[in-house]
Structure formats: structure tokens, C-alpha cells
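Attaching a single structure in C-alpha cells format; questions to follow.
Only a single protein chain was left out; the remaining protein chains are all shown in position.
Then we have chain A:
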Amino acid sequence: MRVEGLTVALRPRSSWEATDLGFALVRRHAGTIWRSWVLVTLPVFLLLNLAGALLDLVGLAVLVFWWLKPVFDRVPLFILSRAVFGAAPSVAETVRAQASWGWRSMLPWLTWRRLHPARGLVLPVDLLEGLKGPRRSERVRVLQRAASGTSALTTLVAVNMETMLSFSIVALAVMFVPIEFLSVASKAVWEDLLLDMPLWARLLQNLCYWIAMSVIEPFFVGAGFGLYLNRRTQLEAWDVELAFRRLAARLAGTVPLLVLAAGLLLATALPGPLRAAEAETAKETPEQQDKVGGVAAETVEEDTAGAAPDSLQRIFAGEYYEGDAEFRAAVDKAYADPDLSPKTTVTTWERIAPPDPSEPFKPVSPSLQWIQTVGQGMAFVAENILWVLVAVLLVLIVRYHRLWLSWVGDRFERERQPDPLQEHAIALPDRLPDDLPGAVRTLWRQGQQRAALALLYRAAVLRLDERLGTPAPPGATESECLRRARRLGEDAYAGLFARIVRCWQAAAYARRLPSAAELENLLTAWTEARTEARSVVA
């Protein structure tokens, strides 16, 4: 064995990773493995099934085939164990090697070790190391110490995969049955194939198993080999050896002669002379016992259309003539004619009586009656919670329809017309009346509230101009006037002016008219401010 020749990147792996390494190796050499596998297993499988068919022991054939698994395991193992060291054998080499390679350890593997849970891990020990007796058991114990659990699980999973896959193949066929024929087909399969399996179906079943096994078994062997390789890497530090050898070669600065020597060794280790093929033909039995025969005779029941002699006798009373046997046979034959009494099959859907919802759910025992009550209570609460949720959702939708359902909102908005404009012509007097409160009151009483307030506002602005000593700029808005009023500072009129402006704004823009009392307050304040100002001036 030359560690330098290894074609896999060695590093310490966990056990599951080691099985993945084995899978990757199988995938890498898939072509050689499956070609050799089919060449070796298919003839054996066919021979066993032929013998089984002849002896009416088809079930036993697949059992024997399954029992021979360790023999077939040698095929992928032979390829992998050589490919790992860079000397992948060809299909021909592999098939030739099956005649001689590894038969020494096959006896225990086909008898008492056949059901060994860690077969994938231990089989390579026997086939590749060839130890005997106590040395072998010691070796197996060391190798199994950290990997037997994974190996046993691998076996278990592989068995399940194999079973599942062979069922899958059958189910795949069912998948291609159109759905309207499915019930008919499944009934036919159940009655004709499963209850009393014909020979071809049993052979087909065996074939499905062979396909499933052919898919899984090389991977199973690969996983076991990966575990074996990883365990040896752990025990013997192959990756360290490899790194050390490279380091030594670099330090020595020379090409090691070892490679050359190992190459010579390999050349002498080629497989030995070809041996005769397996003596499988011995199993063939010439005498052909016809046990398969005995086809069940199909009894064809005649379709006798039931004539109703009673009614005929009643109608024709004494004139009724029964007719002889020949005539009756002819009548029966005529009735049996499908043209005379045609049968049609009409398929209709009939409603099955629905389960009575009023029938209460029966608890397991009367003592558990309270649980039913609790359940009904929960159902009641849950149902009402659902209704509340629906209501909340509706409210939210209405509230946020502009946000969530903007396309709906737009449509509503477009349909909605703006409020009609209200225009009021304001008759502007050239000069303010002398008795302003009187004029305002008159207008108010006449029902022209807006005009009254407009007059008051106008007078207030003019008085502001008076107080400030400067005229208001043309087109000044209410808020500009308010800002100008701030210049009055502590003057009491500033507060009154603000009140008048607010009152006017509310009336002009929001149609909120002050009450008569509020207006009266304003006018009183107005007159007082006037007299105050006069007295100050005086």
C-alpha cells in the first residue's frame, strides 16, 4: 500500500462525512461500478428466477439473491479499493477478478455473518486485509470501536431505502394511470395481481427489487468503505504521513526513488490467470415439471333474462300455451341475444346522506361529559372571535380604504362634486357710518349677518390704521392685519382686534356665525374702547 498514491483528500472526518466520502467515490467511478455490477449480478438474477419459475419458487429466488449480497458487494469494493490508490480497474478486469478475488472469506459472510449489522465496515477488513483468527477479531474490534454505530445505522437506512425504492418503482407505474381510470385500475391490480399473483407479476416484482438493490447496494458498499478508510486514517494518520512525506521530499530536494519501486511492485500484483466462469449452469434442472398449469376454468354464467310467466298466464287465461322445451330454449336464446335486451351501464352521482350535524359528538365516557362542554365553549368563543375579527377588518378597510384600496378611493373621489361656491356681494359704503354699532346691529337684525360682521371687520381694520398711523397695504390678509396689530404692544385694542378678526374668519370661511350675545359683547367692547381712546386724546 502506498499512501502517496491516494486520490482522495484525506483529513479526519466525522463518521457521517466518511459515508459521504464513500458516496462521492461511488459517484466518481459510477460507470465502471454499474457496468460491472450488471454484468455480474444480472446473469445470476436471471438464472435464479428461471430456476424459481420452473420450480414454482419465485419468492425463494429473490431471497437467495438477497442472501448472496456479500458476494456481489465484492464488485464495488474491488473497484473502490483500487481506485482510491489511483489504479481504477476496467470493467473487464473487475468481472474477471470476481472469479478469484475474495472467495476465501465468503463462507462466514454467507452463513453466520450474513446478518452482521456493520457489514459495510467489516467486509473490507476481510477482503482487503485477509487476516485470520484472533488477529482478525482484534483488528475488527479496533476498527469498530468508533464507527460500528454509524455502520449499523447505515445498514438500517440502506435496507429501508431499498424497500422504499422498490415500492416506488411500482408506484411510479401507478402514477401514469389517468386519474379517471385509477379506481378501476387499482381494483384490477388488487384482484388480479395482489390477491392471487400470476407468475409474470411475481417475476416483475423480483425485477423491481433487483433494480432497487442495484441502485442502493453500491452506495451502501461505498459508505462502508468510506467508514473503513476514515477509521484507518484516524488510526494510522495517513494524512499526516502524506504531509510528512511531502515535507521530507522537499527537504531532501530530490525525487524519492520510492515511487519507482512502488510502480514496479504494482506491475507484479496484477490479477492472476483467468478461471472458468461460475458453475451456475448446474442449477438448471432438465425435467420440466408442469406445476404451473391448472388454469382455473372460467364458468361463464348465462345471462337469463327473467321472463314473467305469471303475468302472461293472467292475461291470456285459458288460451295460454306454455310451449315445449325446445320452444322455451329458443325463447331463452332469443332473450339472451344482446340485440333484444340491450344493457347499458349508466353511471350517475348520487348524494350520500350527509352525517346528521345535529347528532352530538359522543365523548368516550359519560364521566368526560364536562370535556365536551369545554370543547363546545371553546368552539363558541372561537367562532365569536372570528366574527369580531371580521368586523374589525371591515372597520379597518372602511377607515383606511384610501391607503389600502387607493384605486377604489379614486373612483369615489372623482364622483364626488365640490360644494357649490357661495358668493356674497359686499356693498362697500364709501365711508363708515358714524354710529357703527348701530349700523352693525341693524344689518344683523335684517338677517345680513355676514354683511354685519364684514362691516365690523372693516371698521376694526381702519381703526387699527388710525392707531398705528400708517395705512394697511392693499390686499392685506386677515393674518397680516393680526401681525400688524402685534405692533400695538400692550394696547388693549390689540386684544379686541384679534377677537373681531377671529369672529370674522369663523363666519367668512367656516360659516360659523357668532351668537347674538357674543356679537353684543364685541360691540360693547368696541364702544368702550372708542370712549377710552377719546378720553385719552382729550
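Methods note: contacts are C-beta pairs under 8 Å (C-beta built on N, C-alpha and C of every residue); 3 or more make two chains touch, one makes a residue touch a chain; residues count from 1.
One rule holds for everything that comes next: contacts and distances are computed from a predicted model.
Asks: The chain that is not shown, which UniProt protein name from "Phosphate transport system permease protein", "TonB-dependent receptor", "Putative RDD family membrane protein YckC" or "Carbon starvation protein" does it carry?
Replies: According to UniProt, the chain not displayed is called "Putative RDD family membrane protein YckC".
Asks: Per the definition of touch given earlier, which of A:F167, A:F181, A:W200 or A:F327 contacts the omitted chain?
Replies: Considering all chains, including the one not shown, the answer is A:F167.
Asks: Among the options A:A223, A:V440 or A:L519, which residue touches the chain absent from this view?
Replies: Spelled out, the listed residue whose C-beta touches the missing chain is A:A223.
Asks: Using the definition of touch stated at the top, determine which of A:L107, A:L194 or A:L247 touches the missing chain.
Replies: Only one listed residue reaches the unshown chain, and that is A:L247.
Asks: Thinking of the whole complex, not just what is shown, which of A:V374, A:L396, A:A492 or A:A516 touches the missing chain?
Replies: Of these options, the touching residue for the absent chain is A:V374.
Asks: Residue-wise, where is chain A in contact with the chain that is not depicted?
Replies: These residues of chain A touch the chain that is not shown: 12-14, 16-17, 19-20, 23-24, 27, 153-154, 157-158, 160-161, 164-165, 167-169, 171-172, 174-175, 215, 219, 223, 234-237, 239-241, 243-245, 247-248, 251-252, 361, 363-364, 368, 371-372, 374-376, 378-379, 382.
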